[in-house]
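What follows is a single structure, and I will ask about it in a moment.
All protein chains but one are shown in place.
Here is chain A:
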Amino acid sequence: MTENKIYLDYAATTPVDPRVTKAMLPYFSKKFGNTMSLHSFGQEAKQALEESREMVADLMGAKPNGIIFTSSATESNNLVLKGIAFANKAKGRHIIISSIEHPCIMESAKWLETQGFEITRLKVDKYGFVNPDDVKKAIKKETILVSIIHASNEIGTIQPIEEIGKICKDYNPPTTLPAEGGAPRVYFHTDATQSFGKIPIDVNKMNIDLLSASSHKMYGPKGVGCLFVREGTKIEPILHGGGHEGGLRSSTVNVPGIVGFAEACKICKMEMKKEAQRLTKLRDKLIKGILKKIEDVHLNGNPKKRLPNNANFWFSFVEGESLVIQLDLLGIAASTGSACATVKLEPSHVLLAIGLKPQEAHGSLRLTLGRWTKEKDIDYVLKVLPGIIKKLREISPLKK
């Protein structure tokens, strides 16, 4: 990482861990085979692929054959929504999501509406929690999929996934268990892109049928993601072709990327507990410090049930982009709302969903910590942020 700069935007993307890079290197020019080839080059690549599958599966308590490698979480999420919709439309055309999903779920759902599917977008409370009772009430005969984000990429709120999963599972009559050939049922998907590798996940204990994750959010390379698909799930592919990944995702397999993703999973598994504790401590120091040192600032999301590395605030009378650029000029990389905010001026749908007014949402700042965040970085932010806020408020017509 660049010296003298403080990166606090780990939710946008992470640097690749040097251990990951090292694991990947042989697979570019030496072990470069195509996993579908019969010769030794192919076999070598195939072996790396299957070993990687085991390592990724291991981090979520899944069977290796449940893991499909994709190019990103965006692809995984598109595959879930469109793939489940088209495979199960004979049973029904109703899908339930939350109102704080990542744009790749929101937009996929919106597109499905144009294709004759019905979408229910569940409201969340002021912390961003989905109420499991609302899921229960929203499920009907025609429901084929419930998709709820595990942890919010913006405000870090961690959903009661296990409970929501159980509601979906219990709704399915016992005779229609997926193991019995994928009879019609309500599938439960969670977008775990921000939580995977940071907090424990067990797809069986948490009643998850489908789960999306992405390598570049957990110190692996960009361009690799995965989708867990429970055995027997009825799902259609989006990419048709040579039949890779169990026919669900054709295209020559990105072996170096997948090897890197797997190595990243292994490291996360090894270090998760300690790292989560370390980051929680730093996060709480940051939150407490900002709330104490600055007036008219509010924490977005829940103080406790949030990702260990996420802090998100809104400052009255301050505009987010100006704030981010001011911080950048002082060597701190942060974000307002989400990374997408630079191509879209509208306030974040997540912040509006938790009840913020547009102006409040506009004054939001997301600081996300990670593997290379040190206590002195937090101290530096706490030292310079009050001055920046003061300066921006002096320009504001809305100040008191």
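The definition used in the following text is that contacts are C-beta pairs under 8 Å (C-beta built on N, C-alpha and C of every residue); 3 or more make two chains touch, one makes a residue touch a chain; residues count from 1.
Everything that follows uses one rule, which is that contacts and distances are computed from a predicted model.
Engineer: Since a chain is absent, check the UniProt entry for it and pick the matching name: "Xanthine dehydrogenase family protein molybdopterin-binding subunit", "Iron-sulfur cluster assembly scaffold protein", "Putative 2-aminoethylphosphonate ABC transporter permease subunit" or "GMC family oxidoreductase".
Structural biologist: "Iron-sulfur cluster assembly scaffold protein"
Engineer: Pick out which of A:38, A:90 or A:345 touches the chain that's been left out of the picture.
Structural biologist: A:345
Engineer: Which of A:37, A:280 or A:396 touches the chain that is not shown?
Structural biologist: Of the listed residues, the one touching the omitted chain is A:396.
Engineer: Contact with the hidden chain only, please: which chain A residues?
Structural biologist: The missing chain touches chain A at positions 316-319, 321-322, 325, 329, 342-347, 357-360, 362-363, 394-400.
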